[in-house]
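The other protein chains are all here in position, but one chain of the complex has been omitted.
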Amino acid sequence: MDISVQDFALIDQHRSGRTGYPEAVYCAGKTLDQAEAIIAKMRDQGLPVLGTKANSELGARIRARFPEAEYDELAQTITISGLCPPDKRQGLIAVVAAGTSDLGIAREAARSAEFFGSKVQVISDVGVAGIHRLFARLEDIRKANAVIAVAGMEGALAGVIAGLVSSPVIALPTSVGYGAAFGGISALLGMLTSCAPGISVVNIDNGFGAGYQANLINALAVRR
Amino acid sequence: MDISVQDFALIDQHRSGRTGYPEAVYCAGKTLDQAEAIIAKMRDQGLPVLGTKANSELGARIRARFPEAEYDELAQTITISGLCPPDKRQGLIAVVAAGTSDLGIAREAARSAEFFGSKVQVISDVGVAGIHRLFARLEDIRKANAVIAVAGMEGALAGVIAGLVSSPVIALPTSVGYGAAFGGISALLGMLTSCAPGISVVNIDNGFGAGYQANLINALAVRR
Amino acid sequence: MDISVQDFALIDQHRSGRTGYPEAVYCAGKTLDQAEAIIAKMRDQGLPVLGTKANSELGARIRARFPEAEYDELAQTITISGLCPPDKRQGLIAVVAAGTSDLGIAREAARSAEFFGSKVQVISDVGVAGIHRLFARLEDIRKANAVIAVAGMEGALAGVIAGLVSSPVIALPTSVGYGAAFGGISALLGMLTSCAPGISVVNIDNGFGAGYQANLINALAVRR
Amino acid sequence: MDISVQDFALIDQHRSGRTGYPEAVYCAGKTLDQAEAIIAKMRDQGLPVLGTKANSELGARIRARFPEAEYDELAQTITISGLCPPDKRQGLIAVVAAGTSDLGIAREAARSAEFFGSKVQVISDVGVAGIHRLFARLEDIRKANAVIAVAGMEGALAGVIAGLVSSPVIALPTSVGYGAAFGGISALLGMLTSCAPGISVVNIDNGFGAGYQANLINALAVRR
Amino acid sequence: MDISVQDFALIDQHRSGRTGYPEAVYCAGKTLDQAEAIIAKMRDQGLPVLGTKANSELGARIRARFPEAEYDELAQTITISGLCPPDKRQGLIAVVAAGTSDLGIAREAARSAEFFGSKVQVISDVGVAGIHRLFARLEDIRKANAVIAVAGMEGALAGVIAGLVSSPVIALPTSVGYGAAFGGISALLGMLTSCAPGISVVNIDNGFGAGYQANLINALAVRR
Amino acid sequence: MDISVQDFALIDQHRSGRTGYPEAVYCAGKTLDQAEAIIAKMRDQGLPVLGTKANSELGARIRARFPEAEYDELAQTITISGLCPPDKRQGLIAVVAAGTSDLGIAREAARSAEFFGSKVQVISDVGVAGIHRLFARLEDIRKANAVIAVAGMEGALAGVIAGLVSSPVIALPTSVGYGAAFGGISALLGMLTSCAPGISVVNIDNGFGAGYQANLINALAVRR
Amino acid sequence: MDISVQDFALIDQHRSGRTGYPEAVYCAGKTLDQAEAIIAKMRDQGLPVLGTKANSELGARIRARFPEAEYDELAQTITISGLCPPDKRQGLIAVVAAGTSDLGIAREAARSAEFFGSKVQVISDVGVAGIHRLFARLEDIRKANAVIAVAGMEGALAGVIAGLVSSPVIALPTSVGYGAAFGGISALLGMLTSCAPGISVVNIDNGFGAGYQANLINALAVRR
Partner (left out) sequence: MDISVQDFALIDQHRSGRTGYPEAVYCAGKTLDQAEAIIAKMRDQGLPVLGTKANSELGARIRARFPEAEYDELAQTITISGLCPPDKRQGLIAVVAAGTSDLGIAREAARSAEFFGSKVQVISDVGVAGIHRLFARLEDIRKANAVIAVAGMEGALAGVIAGLVSSPVIALPTSVGYGAAFGGISALLGMLTSCAPGISVVNIDNGFGAGYQANLINALAVRR
């Protein structure tokens, strides 16, 4: 057995050619050393970097080494040199979060979509228990090419929004809640079985996946 | 081992004394003969009868033997001589159903609450995917002392209603749906974890239990 | 993306108008700063505060800032200026707990119901393994307009009580137990499937939800 | 590949030597031909036969071939020449069933215990929703060396009994119920997590297993 | 209680105004009479009809009453007067199915997307066990604005495709398989947790939901 | 709300009268103060004490206050003045553990059975992966009136033993293992579904429950 | 949308080149027409055919069309012109089944392994409840290059065998059993978590997969 340093960080350099976008770095399952080495290697190759599920210790390390890096503690994201400067972002994605506790995951989605070039608006604290708050923001939500609905607990937000807008809704269940929320399963099932069409769902707490998918959709609309 | 006919149908005659209401007959797990024997025994003792989860074969048998019996095929209920004549029913319970497929269970709830003495209004096809339909019926729903919210799939109806009314909501999940609806688990979990307070939940497809509980609550309000 | 401080604490000010009661603050999923900011904002608007699932660090912080606040460590609740002075509380709710380990959640339920204006009596250590202890307290329990049955493990308490009283029972499963108790699932399922009618169930460990629902029911009875 | 007829019915002839009792035949997973062949082979060897989960078609076949066979349709058992003549049965096992729907499984337990030599009394319709019915039979239950508590739904019967008697309780969950009863899981979990000690549990609907275990315990008491 | 015929078929007539598309009819949970009545009512109002999960008995009935209706037995869909004549369909959606057994659900997705106005290409039998078959069709798949990946069992097809194309992938798990496939759970989980971004997931066997969502995305691209 | 100190520690004093044995104290869900207060109250009443799931901090506290207390760290038990002096213990229970990791739970079972008056022999490291080790101890195991089979992972030990002895086997699943062991579920299911009769099962890691039940059985045998 | 007949039966003709073996036909999820068409197409290309999970109606159809076909009803397999004539089969695989009810799946494994060229011996009715029966056949089992252990319920057979032989064991869980057997989950988990190494597991009831894998292993041994 022989695992060289090269092996564990096999950057998928051709990813942009195939899918249009570079790889992101999922930091949670890696040691700090592994994550840092991968990010450094990507910088060596001139690739922009999006690191997700990055704890604050890693954030501090990366910022010390790459001063241009941004670390968003609530979102747990690291970004270095996004694909697109902020003023060139296009289209619009609405990230709509049910409660304060969902805000971190909502921001992960927003940071990811921005990294890949989309304009994003975050709308928070509009859970269905006080549905007038959602209606008050409906005009804003309707302007978006894609909507990310972020909610834990029963996850009803996605279905209610999908019945009110004409854009595709990406449902993003969070692990917010306790007891029968089962770490997000309840929200996930609610979103999958919603009686409103126009919803598709990503993994629990997968802000990155939701932001990436919404960006792909938004890009189709603005590419014209 | 010796099981006399008496044993398998031990009517809980003192139930009314303890809880104020007589026993109902859950027909699903019994043979037709057992169910018929229990109902006959209750009639012999002059007790009013509510049979639930009764299939049409049993319904026909009971109606043949007791011509005064009513059988509701959609609700799968048998009623003989309810506790209270229809014109003496009091208060109000709103049974609010998300879709056409939930109507059978909704009617089981309504029939049960009526049997025990409550006035009931059934409001159907007001699922959250087209939420304006719910708002159009809101004034009616707000008149009730208790609301039964009946929904399968993601079960979001209960939480949306609870955020809009001041009465207690009894959430009644149904097994309507497929795939990740898991025979009602998805609706059950959604209702249990709703971020709106003022909800308590009964078993999947337990129309009887919801109607019974709503009747107890309604009775508290009208007893004055 | 731009999330102002205003956004993450969008108090639902109209809630009282719709449902009769102000919002409570679920503290568990929020940072200390977020929870404190929301509570402060509510106080600025003159709203009474009920904070649930508040750890002792938050309790200390809030008490330092708002000396009139009460923090109940066992219940993990913060209350500031309840809706109703203690001597004006009305009706009666019985909170019946199976064992010592269920006492914290039982108190959360009691504190919540009191906050919204109900008189509450807590009865503890009356689990079904020694059922005479329950019978000894039955007269007290029968006086209540609503009963909250608090139990972990097999959750049998709710069904036994519901067979003995004429008031609605709110079943409150707790995560007490280990192994096949599965963090409260076992109690939850037992309560949902009880053969005794007159039970509806809230989420595992959701003392607030049980207290809120029981208060709604109690209010119907005393409103006369 | 070569499977002779001998192979699929390898009677465990030495079982009595090791464990004191002969093998029973679990008929459910076998074709009618397989089940009949195994029973015939056992008769050829002079072994007494207990067949469980035997449907009525098999029952009729066996009775046609072995006129001395008894088939109990409710219990779904076939017995031929039990280990002990009825009048020689010893000790006492109480089989206590919560409701009419549990009666089939209760009888399977009773038939099995009788087959192996125990005296059995079946007590039915004493579920915890009307607990006075249980108290009325308590003296009978206390006479038994072992108690089998048979219940579906929340399975609370086992825990209540175990708190009232000094004999070991074998808890036998049944698949009676619907929705969150999950085919007996709810009862199984409730019985496993009961706060009353003195309970051990067998598989859902495993009347045979409960009867066998109770017989082993009863035999220890009467062996003296 | 009083449920008029009007109530159970409350067509959401304003849906097009809000979301751009009319309601579809989910036939599975309804009686034949209910489904037929709803479809007839929609025809009375001049609405185009898409019925899903329609068995052949319903298909025959509808075709007898509305000769212009099309019934696709494999897809279990009924269509009457789609939103867009076949030659006006725009853009492109690729529906890529892993195996022959997934074909019915794949066609449900295709029929739905066509109904709402998208051009669709179905590509079948390209599961990952023989991955060269997928590569042989890659050029076709890359032409689509949205890809629907249909697979049961381990559902790996979605992740492999998402790593090869630049369009959003809608993952559609099917209940094909047995044992640990758990009626589609295995495929569902695999699709939700895929390490490739650019995937969002609909409910198990929800061909309609996948087709609807893909159509929304395709419409964004062709609207230009 | 008013909870006096008396309330949370309602000792079930009549338990011995009903069931023959005093209550044990389950320490895990209680605060140190609660657990100590309950134990002190029992000592005041002259009751012998068995505390289970007691961590070492509690053990030290109790030993400081009651020097006659014994604390077994591996078993996590506290015992004060058992029901029966060691030299008066009767009969025999064999506690058979599959591996070293199961030893703590095995000792909890042994300590509990001894507390109530049974003689106990612990036999360890005889898992089925090296089945000759079990055979080497078989004569010892066969001497017992009841056998407790302790195993995690697949829990096969219980079934293998039950096929080899004539005493009832109490199967005690442990949470030993990882991955698909699911904290003891795998062992629990294996023990419940064993094809060998003569097994009944207690909760995962419930050493106390197994020891208590085995003691009841052993007592039946020695009572003669 | 346009699905030609060609599409749904895209035979993976190059499979032999890549993996050494041709494709098998999983018949369960296909219509009779689809299954027959695929088999006919394979025959046209001169490929040998192994059809699995084939019901007797399909078996009859195929035998009518291809008289050389063999249909094994218990195994539910169709074979036409195996890869290797019976007398050229090599090496040895032992298929060891716990009970009569496991025999069908065991034969599916055996038929599959033979089809691909292995010699197979089936040994039945050697479950761990009567472990001496297993020991009696141990010499035969030890001769095999690979062992397939077939069991439902607790699935303990695999672990016991793996502790006794030096060949790799392929564990094949079956859906035999009821209640907590959960359609094979219990056996599957037991096999996955066995404390004996030298086991790897296939899907529940996947006789084909076990036979295929065992054949690959056997081929490595005989290839020398």
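First chain written, first letter: the chains are A, B, C, D, E, F and G, and each begins at residue 1.
In this text, a contact is a pair of C-beta atoms (placed from the backbone, for glycine too) under 8 Å apart; a residue touches a chain by one contact, two chains touch by 3 or more.
Being a predicted model, the structure only gives us computed values, none of them experimental.
Trainee: Looking at the full complex, which residue from E:A28, E:A196 or E:V222 touches the chain that isn't shown here?
Mentor: With E:A28, E:A196 or E:V222 as choices, the missing chain is touched by E:A196.
Trainee: I'm checking contacts with the chain that's been left out. Which of E:T52, E:N145, E:S186 or E:N203 qualifies?
Mentor: Touches the omitted chain: E:S186.
Trainee: Counting contacts across the full complex, list the positions on chain F that touch the omitted chain.
Mentor: Counting only chain F, the missing chain is touched by 95, 99-101, 103, 107, 110-111, 114, 120-126, 129-130, 132-133, 152, 176-181.
Trainee: To test your reading of the contact rule: which positions on chain E touch the chain that is missing from view?
Mentor: Where chain E meets the chain not shown: residues 98-99, 127-131, 153-156, 159-160, 162-164, 177, 179-182, 185-187, 189-197.
Trainee: Would you write out the residues of chain A that touch the absent chain, in ascending order?
Mentor: For chain A, the residues touching the absent chain are 1-3, 7-10, 12, 14-15, 18, 23, 26, 28-30, 34, 38, 53, 173, 175, 183-185, 188, 203-206.
By our rule, only the chains that are shown with their structure count from here on.
Trainee: Quick check on the interfaces: B-C is repeated by which of E-G, C-F or D-F, going by over half of contact pairs matching?
Mentor: Residue-number overlap above half with B-C among E-G, C-F or D-F: D-F.
Trainee: Report, in whole Å, the distance between the mean C-alpha point of chain B and the mean C-alpha point of chain D.
Mentor: The mean C-alpha positions of chain B and chain D differ by 35 Å.
Trainee: Compute the distance, rounded to whole Å, between the mean C-alpha positions of chain A and chain E.
Mentor: So the centroids are 26 Å from each other.
Trainee: Taking the mean of the C-alpha atoms as each chain's centre, how many Å separate chain B from chain G?
Mentor: 49
Trainee: For chain C, which residues are shared contacts with two or more other chains?
Mentor: Only 15, 18, 26, 99, 129-130, 162-164, 177, 179-181, 185, 188, 192-193, 197, 203 qualify.
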